[in-house]
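Please read through the structure below; I'll follow up with questions.
Every protein chain except one is present and positioned as in the full complex.
The block that comes next holds chain A.
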Amino acid sequence: MQLITIFSLTFPAFPWFGMDIGGTLVKLVYFEPVDITAEEEQEEVENLKSIRRYLTSNVAYGKTGVRDVHLELRNLTMCGRTGNLHFIRFPTQAMPRFIQMGHDKNFSSLHTTLCATGGGAYKFENDFRTMADLELLKLDELDCLIRGLLYVDRVSFNGHPEGYYFQNPSDTQSCVKMPCTLDNPFPMLLVNIGSGVSILAVYSENNYKRVTGTSLGGGTFLGLCCLLTGCETFEEALEMASKGDSTNVDKLVKDIYGGDYERFGLQGSAVASSFGHMMSKEKRDSISKEDLARATLVTITNNIGSIARMCAVNEKIERVVFVGNFLRINTVSTKLLAYAMDFWSKGQLRALFLEHEGYFGAVGALMELLKTTEDP
């Protein structure tokens, strides 16, 4: 490590950002160097200092920007420099304001490259150019996702494993979260649940394919919840879902057959028809918003689980890693996915989750910044 420090005479100019502009959320990672020498400090331009101060001294930015303090990776060495990696998110809707801020803070004078991935890197490229005089380095989101994920797993979460799984997923009472690392991670089926869902079969850092995707993702959960319950945020929707009972909304096998459907080995408690009870007016009149939110969550989660499982079988991969911001503060879904993988595969498949859920794309983008100067 020391050798690298000595020989990497050039590292990219600060500030170091990696940005992932998704359909719903922008994920921003910021490397805060803590090894700044007095010399450096002197040379450091004022707006660079002010950016650092603004980002590191706040946990909320504007009305909607949030720093996930609990995810901060401390004392990380990147490109020979030591620092803390901060994880910040804000809604994609706020992108124009963000770009405006870049303009106001005269970001373009900093000679840094803004590495961006996600669809927004393409969509907002022109706005960055015209509004803030900034050139984006656009990066493929799946490349970044995999690179970032492998990196974070490698450096670990401040000494703790980045990954976790659920022990006894089929038993709600004894189901416990267990930490784990992804040693020997390949092959893995990577299920990225953002607004929509992408499913990748990953064979090595540079060898992967997008197997399929589905439009029923986090955006669908939130979109439907907003329409059905009048809620406005993901947090609100999840809060309601945690209190609801989906069996008031969904029709179960036992609602149709009175018990198990033995001819086909289906348990009575399995969902036969999502929202199936809602065909009846009486039932529609008797359910709560919480029940609806829960049913929406369960429907979307089970569907993702089912497609992921099919892909795993088709691709002959046993390890399924779920990431993406849909899983943020969403233990209902993580447990359900763990259960679904285990139950339907009769224990063959294992669902794994990662603590930095939705930030891997942004981390991957940052690494690209460091790579561009590291290997000229």
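Structure notes:
Rule of thumb we're sticking to: a contact is a pair of C-beta atoms (placed from the backbone, for glycine too) under 8 Å apart; a residue touches a chain by one contact, two chains touch by 3 or more; residues count from 1.
Convention: contacts and distances are computed from a predicted model.
The unshown chain of the complex is recorded in UniProt as "4'-phosphopantetheine phosphatase", chosen from "4'-phosphopantetheine phosphatase", "ER membrane protein complex subunit 2", "Polyglutamylase complex subunit TTLL1" or "glutathione transferase". Screening A:101, A:175 or A:226 against the full complex identifies A:226 as the residue touching the chain left out. Considering the whole complex, the residue from A:123, A:160 or A:243 that touches the absent chain is A:123. Of the candidate positions A:84, A:108, A:212 or A:331, contact with the unshown chain belongs to A:212.
Residue in contact with the omitted chain (choice from A:66, A:131, A:272 or A:329): A:272.
For chain A, the list of residues touching the undisplayed chain reads 22-24, 118-120, 122-125, 140, 142-143, 194-196, 201, 203, 206-212, 214-220, 222-228, 230, 232, 249-251, 253, 256-257, 261, 263-265, 270-282, 284, 292, 299, 302-303, 306-307, 310-311, 313-314.
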